[in-house]
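This report concerns only the one structure given below.
Yeah, one chain of the complex is gone here, protein chain that is, but the others are all in their spots.
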Amino acid sequence: MSSYSNISRRDFLRVLGLSGAAATLAGCGKTSIESGQETVQSFVQPEDFVVPGIGVYYASTCTQCVSRCGVMGRVREGRLLKLEGNPQSVISRGKICALGQATVQAQYNPDRITSPLMRQGGALVPISWEKANQILNDQLGSASRLSGKQIAFLTGEVGGHQSVLLNNFLETFHSNHHVVYDPLSTAVGRSASQVVYGVDQPLLEIDKARMILSFGNDFLGVGPSSVHMAGQYARFRKAPRGVLVQIEPRMTITGANADHWYAIKPGTEGVFALGVAHALVQHSAYSNGVPAEVISALKAYDKETVSAITGVRAETIPHLAGMLWERSPSLVLSGYGAESHANGQQNAASILLLNLILGNQNKTLTGQAKQPFPQLLPSQGSYKAFANLNNEMSAGNIKALLLFDTNPVFTSPGFMPFAKNLSAVPFKVAFATQLNETSNECDLVLPLLSPLEDFGTHVASYQPQGIELGIQQPLMTQLYPQTRSFGDIMLDLLKLRGVSEYKNFPNYYAYIQTALIKSKPVFKSGLNDQEFWEDALSKGSLRLDVGPSTLSPKPNAVSIAKPKEEAADLILPFHFVPSVRADWRDGTHTNLPWLQESPDTLTTVAWDSWVEIHPSTAEQMQIVEGDVLEIKSSAGSIKAMAYLFPGIHPDTISMPLGQGHTAYGRYADGIGVNPFKIIAPVYDEKTGELAMHATRVSIRKTGERGRLTKDEGATNLQQGRKLVAMVSPDQVNLSKEISHVVK
Amino acid sequence: MIDRSEEKDIVVEHRFIPRDQDIDDEIAWAKINTDVLQSMERPRPLYWVIFFASLLLFSWGVYCEIYQYQNGLGVADLNNPQVWGLYIATFIFWIGMSHSGTLLSAILLIMHADWRKPIFRFAEAMTTFSLMTAGLFVLVHLGRVWQFYYVVAYPNERWVWPNFNSPLVWDATAIGTYLTSSVVFLYFGMIPDLAICRDAASGFRKKFYWLLSLGWQGTDRQWANFRVAYLTIACFLIPLAVSVHSIVATDFAVSQQPGWHVTSFPPYFVAGALYSGCAAIITLFIILRYVFRFEAYMTMPILDKTCRLTFAIAMVWTYLNLIEYASVWYGNDMYAKQALIYRATGSYAPFWWAMNILGSIVPFALAFKSLRANLKIMMVVSLLLNLGMWLERFMIVTPTFAHGYYPWTWTNDWWPSWVQWGIVIGSFGWFTMLFMLFCKLFPTVSMYEVKEMVFHRKSSRQAKK
Partner (left out) sequence: MSLSNLLNNWAALRETRPYEDQYKNSDYKWGMVVDLDACTGCNACTTACYAENNLPVVGKETFAKGQVMHWLRIERYWGDGEQLPEFPEQGAQFLPMMCQQCEAAPCEVVCPVGATHHTPDGLNSQVYNRCIGSRYCSANCPYKVRYFNWANYPEKAWPNPLEMQLNPDVTVRTKGVMEKCTFCVQRLTEAKNVARTQGRKVADGEVTTACAQACPASAISFGNLADPTSEVAKIWKQQQVKLAKDHQDKEEGARGYRIFEELRTYPSVLYLERVRDNEV
């Protein structure tokens, strides 16, 4: 079956009997080879419905970022070739991003671990699973005396039944020491959202807005659900057309697609927002939305004051306010950049307040559908918890540390210092598909199935429509016999700890199957158990079609302080804004060659790190492209080549996160530098989260000059040729157009 | 061969080196024979220096090519959009150089300019070897060299023909025809001389020349047939030569890339070809005159005439060059104009200016009689003129890629790698090596034609008395 957009249910594979072990023939008995009659082996032993030469599509859920898109894999002769979006997934709608595509390279990466590893004499040596299990039994078995804080499980934002097992495992030690570290945590934004709207992640109805004012929100790039939001954005641009205004210190992909982009001094987004708020409440169109105290507090944010603090021209403020009232409903978004400062939560709350003034709640801003499975939601990262763990480790209080889906040696800020404290932990075990800087320091490394070989369940924390419980299932037999499913290992650990309720589950597949069939009533399905299960597998998800919930915002909860300007730092005069690429994120994915070769969207640089610096600043400092600069903060220094970039505030420089690996495989090692290491210890006042954009740096020319590897040539202008023609909306008739954007 | 073992160093008799005549018409025919045959025996030591130096360069070129063949063309630092580089530029340069022989042998033959007689032989040899060198570049620059024969219409079971719409197929046809005809022409014209060599040789060499001279006895009937045949080939060769470089020019003219889509390219290229051919003739003239002691034959008055011819051609080339600039400058094609401005002001501007100065200003040295009489200056000038012509070909190929229609692929600092330079230098080594081999094996001065020249001048001088 080879159609691409009209996949019908009957054409999906039912993954029957495919457990963590190798898939065998379905009811064929011994082959003539096995019975000794023939010596020529047929190349492939397909399932009954497979015609060799025609690809078959299997559904799964992508695990590479928080979006949890539904995907499907094209499999030929038992071999997974490529991923596509699953048209039956509401989140992805049949579309897929670059990172999703590159997951096949994680599956087939030549640097994958293929057997358990044990630390012996300073290096990691391969061992058998018997030995590994024995070590686990010795350290964490029923005889273990560990309890409470002494044992910790450090992970990324893991969710689904994986986190259920993980937490149950910790409970057997009377511990709830599950620490989630997300180096790109959105905790500040969520906290602000909770304050203003009463929910931590409202639904953004991008396609319903007539104007979006985004303070550095990169919804087209990093998320929270970029594939889905790109589709919404495409509809947003069709008639009746919406406009996008982006205000940020450094241009993101979303900013690159704005109708108007403004450069703003980092950390002052909240001040600007309140300036706009002041103009909004002064406007004749304002009726009510915020209490009187707020309005009087806003008086201090007149446009001249705001312009002086933020660096944005004063006329912009009344202009934007007028437009926001004119183009209703609007949508105001706060972004990671605004939130990553000492006053981050304050910035975000100020920005979100604008929606209340404009009355956008329950128009373009709604609540997500009620979540029937809160325990399956991914645990949210907390820097405070991570910092606590770091302190406990250095104090010697952590006796056993388990690590999954995280690389803190790489992503932690240099001042911690995490790697040093890690060495104080006597027993460290990592679950990984490939060695990285952290698992390289562990005592035991357990090789995992790749995300495309494993079972799992996932509920994205951002559910754009209804509830979608994504099912991850193997798209092919595992490549390496010694790799195991994370779920299977956790089940074994639980059985090791003597937890009786898991006795009856031979493997994780069985566990998930039972758990999901039990949830049938929630999904209001009339099918019998077996049909229900097979239908879920063939769709790759379980769906609940419920509408959004209503938001009840709390305008009183926003406190507005007097505007104040940040003092200039003479020693470290520049703001350092690390940028996040949607396909690299925190550096977990720079081991994939397609993503290294893929030129950065805004700079077109590949296979390297770079320092973005505004051309006027560069001219003043006599810096040209390729000059190796030393970027020094209070926490450390790194060196990279300069790239002249007009989309950045002149007092700001930016470097991409994700490069600078030293032990992450041949495609990542030795490439670029790691900006995490120079992040300064500045924290958001309200939440304690690390303020990633609050670092101040100095720039020094080292005198060396290199050549950036990039895709653009001698010019990045159109030179008077009609290549990307731009036209204003009054010159086109969008309502007459035929649109095929997926609804 | 003539026994020279008892002689001391060969001394050139100065009384036979004329100052105001093209050749001294008192030279005995026997002396012509001995001088030329002796040149094949004992050239000056400089000959060996040149030969081994060129062999060295050629070996370096071979090494570079092997490296490239095994590793792919990427080692030449070619990329998108710079897909052609020095290989095509030098290919055109060598094709251009090949026009010298045809010019001297064929065109001047028909014009009855008999001062060409002592020098046309080596000019024709130059043509042949230039074409062979150019053919090398066709192979070297291909991605899949081992399948070069797809360009030829050979019988194959897939019923596939080459693409006759493509200028490269026209090139293959034209160059193939030209090479064959030039070899035939060169060989044919040598037959009477090879007979002389055969008569004077012994041992293995005698057999070699006996085979090649096809039983020439110098009978009247043979001479009559010879004259007719020779003239016919010459007449055939002239339009062929013009067409070859015109066709090579269509490689560019037929394309719509800015800087290439110029209708004056075919005559421009032919003029450039004649120009570099003539300049090369001057260079080789000076070298051979010294190395083989041909002062009595390759005389200063002949050099003078060659230089004046070169000057004339230089002016034709200059005119066509300036006309191309003018038509672009005053024209309406924005892209072509930008391409021209880029040539004059972009990364390759120094080469463009050098080309224009070397091609249009330096030839004025050829306008002064005193300078024409100075061998050292003429040697330098001729080399500079050829450098200018090589730069011209480079400036045609590379800047159009660097600054074409599509700005995303503009480059401003593309340079060839050592592999490209190595192969280019190797080609000069190959050419020089072959040429020197030719000079050692075959008479570089056409003995029978020089005898005719002496005879006609003597009889006309005597008739005047």
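Residue numbering begins at 1 within each chain, and the chains themselves are lettered A and B in the order written.
Going forward, contacts are C-beta pairs under 8 Å (C-beta built on N, C-alpha and C of every residue); 3 or more make two chains touch, one makes a residue touch a chain.
In this text, all values refer to a predicted model and were calculated from it rather than measured experimentally.
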Per the whole complex, from A:Pro318, A:Pro417, A:Pro615 or A:Pro681 the residue touching the absent chain is A:Pro615
Hidden partner chain, touching residue among A:Ser115, A:Gln194 or A:Thr604: A:Thr604
Just one of A:Cys65, A:Leu220, A:Leu333 or A:Leu389 touches the chain that is missing; which is it? A:Leu220
With the missing chain put back, one of B:Ile66, B:Val160, B:Leu322 or B:Ile357 would touch it. Which one? B:Val160
Filtering B:Asp25, B:Asp77, B:Asp114 or B:Asp199 for touch with the omitted chain leaves B:Asp77
Going by the touch rule given at the top, which residues of chain A touch the chain that is not shown? 2-6, 54, 76-77, 79-85, 92, 94-98, 100-102, 104-105, 107-110, 220-221, 226-228, 230-231, 233-234, 237, 241, 243, 245-246, 251, 253-263, 323, 479, 582-583, 593-599, 601-602, 604, 606-608, 615-616, 646-647, 666, 671, 707, 709, 711-712, 716-729, 731-734, 736-738, 740-742
With the missing chain put back, which residues of chain B would touch it? List them for me. 71-75, 77-84, 141-145, 147-148, 150-151, 153-156, 159-163, 165-169, 172, 251, 254-257, 401, 404-406, 408-409, 411, 414
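Definition applied: only the chains that are shown with their structure count from here on.
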With chain centres taken as the means of their Cα atoms, state the distance from chain A to chain B in Å. 66
Using the touch definition from the top, list the residues of chain B that touch chain A in their complex. 334, 402, 405-413
Hey, which residues of chain A end up touching chain B in the complex? 712-715, 717-721, 723
